[in-house]
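Yeah, one chain of the complex is gone here, protein chain that is, but the others are all in their spots.
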Amino acid sequence: MADLLTLYGEQFQSRFLLGTALYSSPAAMLESVATSACDIVTLGLRRQNPKDRDGQTLWNAIQSTGKRLLPNTAGCKSAKEAINLAEMSREIFSTDWIKLEVIGDDYNLQPCPFGLVEAAAELNLRGFKVLPYCTDDLVLCQRLLDAGCQVLMPWGSPIGTGLGLMNKYNLKTLRERLPQVPLIVDAGLGAPSQACEAMEMGFDAVLLNTAVAKAAQPAAMAQAFAAAINAGRAAYLAGLMVKRQTASPSTPTIGQPFWHQHPKGNS
Amino acid sequence: MADLLTLYGEQFQSRFLLGTALYSSPAAMLESVATSACDIVTLGLRRQNPKDRDGQTLWNAIQSTGKRLLPNTAGCKSAKEAINLAEMSREIFSTDWIKLEVIGDDYNLQPCPFGLVEAAAELNLRGFKVLPYCTDDLVLCQRLLDAGCQVLMPWGSPIGTGLGLMNKYNLKTLRERLPQVPLIVDAGLGAPSQACEAMEMGFDAVLLNTAVAKAAQPAAMAQAFAAAINAGRAAYLAGLMVKRQTASPSTPTIGQPFWHQHPKGNS
Amino acid sequence: MADLLTLYGEQFQSRFLLGTALYSSPAAMLESVATSACDIVTLGLRRQNPKDRDGQTLWNAIQSTGKRLLPNTAGCKSAKEAINLAEMSREIFSTDWIKLEVIGDDYNLQPCPFGLVEAAAELNLRGFKVLPYCTDDLVLCQRLLDAGCQVLMPWGSPIGTGLGLMNKYNLKTLRERLPQVPLIVDAGLGAPSQACEAMEMGFDAVLLNTAVAKAAQPAAMAQAFAAAINAGRAAYLAGLMVKRQTASPSTPTIGQPFWHQHPKGNS
Amino acid sequence: MADLLTLYGEQFQSRFLLGTALYSSPAAMLESVATSACDIVTLGLRRQNPKDRDGQTLWNAIQSTGKRLLPNTAGCKSAKEAINLAEMSREIFSTDWIKLEVIGDDYNLQPCPFGLVEAAAELNLRGFKVLPYCTDDLVLCQRLLDAGCQVLMPWGSPIGTGLGLMNKYNLKTLRERLPQVPLIVDAGLGAPSQACEAMEMGFDAVLLNTAVAKAAQPAAMAQAFAAAINAGRAAYLAGLMVKRQTASPSTPTIGQPFWHQHPKGNS
Amino acid sequence: MLKILLNNQTIQLPPGSTVSDALSIVGPSEGPFAVALNDEFLPKSRYKQQSLNDGDTLDLVAPVGGG
Amino acid sequence: MLKILLNNQTIQLPPGSTVSDALSIVGPSEGPFAVALNDEFLPKSRYKQQSLNDGDTLDLVAPVGGG
Amino acid sequence: MLKILLNNQTIQLPPGSTVSDALSIVGPSEGPFAVALNDEFLPKSRYKQQSLNDGDTLDLVAPVGGG
Partner (left out) sequence: MLKILLNNQTIQLPPGSTVSDALSIVGPSEGPFAVALNDEFLPKSRYKQQSLNDGDTLDLVAPVGGG
């Protein structure tokens, strides 16, 4: 029986969502999308002259993957901006899925709790399927659920840093308190081991971009992340051993040779 | 071109060495060995009456895997004990490979630096291929190399704890300073993400037992570790992105809509 | 020249704010307040029959310290509750200082970003001097400043846990981005070393309660915290050494004896 | 009743041992020694022409402090070198106290377990009072005790790095397993909070040099360390609160206003 | 008689009673306490004028230790 | 002539021009793009009717790689 | 009779017994096991010649799972 990821009623084999920016070329992006075995790719919208062929080339490349598209509202600083960009995405991509980003600070690029909730409520009303990129704040997450979101995407650490799971306490809290909600760790992951750990903690999926695109060999790294994410999921399902503070022998101690019970013994 | 693990001149596909103790049954052990896809299994020797069928059953099971055997000297507290147990192993298993353990403390079960070097020197003289379970102490590791060892197996943390990579500074130092030596992280790993990180750091392989045998579903966990180890190796070869302290956008900022250059603009 | 803490235009010698709850007795509380050398104590309001002498006794004890009072709105779950409790505090204690707490979750007792901003804005309008107990979220902190707060009190970790500085990345970000704002780490500190580190990072003061009240010897622990906070402040002002990844000798290497430049030398 | 540090039968008020190298001037060193309130200072021996006045000046300065001298064998790479340098120290300084350093690696400057035990055994035979700078390896520590040492000085991290307590697991193990042995954390501390934490863990004292000498203001930093060390000691004696994973209110929840038991209530 | 909830306990008062009247039952009208009527702060200056209705809630709070 | 800002660049159009008219200058009326007029999304179905005023801003966006 | 300790249990053998003799009591002389006499490894090839003395210890070990 397959262990599928369910988001807004759709099922996916892969638990790895991959971004399409920052690659050295469209070919490098395509190769990474292929080796990642992802089912969903993120992409964005930017001002471009429709005659500009570069944009068209990338778009054709992304389209050719046949993956489900998850357009984002990257860079939006207010609910209004994000809502309008979401509408434009829906028209272009013919999908009501939206990765909702409302940035609250130009330097750490963190999600804005206030703008997010406002935008999520409106977008849900307008029939969007909203996947908000949010912080690991439980109250914010609860508000986003109250606003109608059925999936949440808390950050690991700031976008592009590779610092991994910055606040494991908060992330564990989210997982424990929202056991029924699909939770996708989005942003800040830099190494497959970090993605693996997120999955071991019970997160449902991982979304990243920089760690693949900025690897020395992106396609190989995409494959490494895919394997690590699957490994982490499998480990979560298989039930990790319980950590101990004190050592415990693996090889049995009973029958240890050379330990004698008469005075001649050496121990 | 295959990326093989070379230990004492032999090449192996798998970078995962698995222990055979602590399973609920020989069948569970066999299943885990199979799903791990490991090429090498560790095992031990204990006092047993040859008529005892239990030992025979397990031994038959281990033999049936066809894996390379790596007998250990678990529980030995002195060089002399370890040397004699190594000789007994060589006779029984017809192999000069030996996982050398000399335990220095009954509670943390840590390797004894002094006994290890003494035993390693003697065993190397006697023609053994010694894989010492050692601490992460660079000087100890250097002495073991001087004593003739061609492979080292530093601990992650105490046996059976699952605490993972306890001293990453020391482990990184070992990797940097001994770039040509096969280094296998042995003991203390509790989760695939930890094994993955060890491989990302450039370690050549991982040996563990408890984390698989004491998982809720050992065979599934063995497979998860195998995937995570491969992922970590692949990531090491693919070149991890460089961590940053400050955020950096993935989606490009150029062409951000709604940002206007005249007074009417909202930002 | 004294290094004073300035909050809402008032200056304080001590950078340690102490809570008055959870002590085994009013005497134990008084002794801890004394040894802490704090200038400000927090306290709360709860339903009590005015004839109840217990409440009166504690109140008399707190009053007898002569410390500045910082009443809190602990336990309030909405802006409305917090605002009304703040008004009641102002009437009873004749102070417009208020530690604003709006709890967003019954289990982690975390600050509610939404309720906080709403309550802070209203209380600032009503002339209160608001010290909000908040998370380490930069955007929330900025909103609280926009709402008129002149002091912020981000958490270290959840109340009463003693887990210390849970998210140092976020705390460092706050300090860097809000260099002019008095920032007091409030909640979650369990050991003087944690308070010391907060001060080394440049935080202006520390507020805690449980770590003193629940120590085996509260008065001695209060003194220990006071010393550690002063030490951390002094270290911040004295300029910490820069961390290095590689060793560097303290004793000079030049003139090392026994190292010879002719063949007879031993090194 | 005073809480004194006892080393080799002598008692000391201060639990802070300070190094005398790396200061910008003898005056800066003297000032830091003064503000540190230390009772013991470390110093070294290097080849110098006796006519060289610089060495004489520093030596006169150190002597003028009246502190107990703890000469080191810094830079020695073999037991033989360390033993001879110890003898030279004893002649010059008329003390049989010696901080024993045998360096095992030129890059991480780590203690050599093998050379240390050899040198310690010989020096103890010759009547020295040996304070070995060692790693956090329990077996090594036990061997040094077996060799006659009555005090141990495990490292926090490599000399001069400021990385603090690199392996808290091992350090805790040392403290638990050697409860009667004076243990001084030596090397690698970079901030007072780290020294404070070492003391909270039950270590008896702290020795450092770089973190003071390389601070922007060494004398102020020495004073900060002294206060933090005292705070950590006081906290250890006062009994730290027990950490919890879940929040627990400080202000009592009983009597919370606005929570009503009839339908009109808001919660 | 009108019934009010004072600190979560039901008390009965004659019709036309004020907050002052209610307080006189449970304690002194002066001291370290404050009052909320139906979850809204009620300043001391208004205790005497403020009449009570059936079903009102009165919260009386006093200082406790706090963090 | 009316001046509008199209993707942050000023262009001039005859009075009475519509969004369609503006788009015809810079590219095809079909394709992977979308439009916001004065920061509000404008559906494709309205390009032809929507007339432009002096000072209007038009944003044309098209797909880019995104994270 | 001489007494030896075989795997920590005392057994009695006739004077002049060899390791082979001792092993014949507890099991087959062939199989996956190895022997240490007085804590020193004794190769299989020497079981027949090696005579036992009173107080000797014999360790017989066989494979077990190991980590």
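First chain written, first letter: the chains are A, B, C, D, E, F and G, and each begins at residue 1.
In the analysis below, contacts are C-beta pairs under 8 Å (C-beta built on N, C-alpha and C of every residue); 3 or more make two chains touch, one makes a residue touch a chain.
Just so you know, these numbers come straight off a predicted model, no measurement behind them.
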{"item": "Contact residue for the chain not shown (choose from D:81, D:105 or D:137)", "value": "D:81"}
{"item": "Absent-chain contact - pick from D:72, D:142, D:193 or D:217", "value": "D:72"}
{"item": "Chain not shown, touching residues in subunit D", "value": "19-23, 29, 42-52, 55-56, 58-59, 62, 71-72, 74, 80-81, 84-85, 87-89, 91-93, 159, 187, 208-210"}
{"item": "Residues from subunit C at the interface with the omitted partner, ascending", "value": "249-252, 255, 257-262, 264-266"}
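We adopt the following convention: only the chains that are shown with their structure count from here on.
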{"item": "Neighbouring chains shared between subunit A and subunit B, ordered by label", "value": "F, G"}
{"item": "Separation of mean Cα positions, subunit G and subunit C [Å, integer]", "value": "70"}
{"item": "Centre distance in Å when subunit D and subunit E are each reduced to the mean of their C-alpha atoms", "value": "62"}
{"item": "Contacts with two or more other chains, residues of subunit A listed in rising order", "value": "19, 21-22, 44-48, 72, 74, 80-81, 84-85, 88, 107-108, 110, 158-159, 163, 209-210, 249-252, 255, 257-258, 266"}
{"item": "Subunit E: positions in contact with at least two other chains", "value": "7-8, 36, 39, 59, 61, 64-67"}
{"item": "Touching pairs among all chains present in the structure", "value": "A-B, A-C, A-F, A-G, B-D, B-F, B-G, C-D, C-E, D-E"}
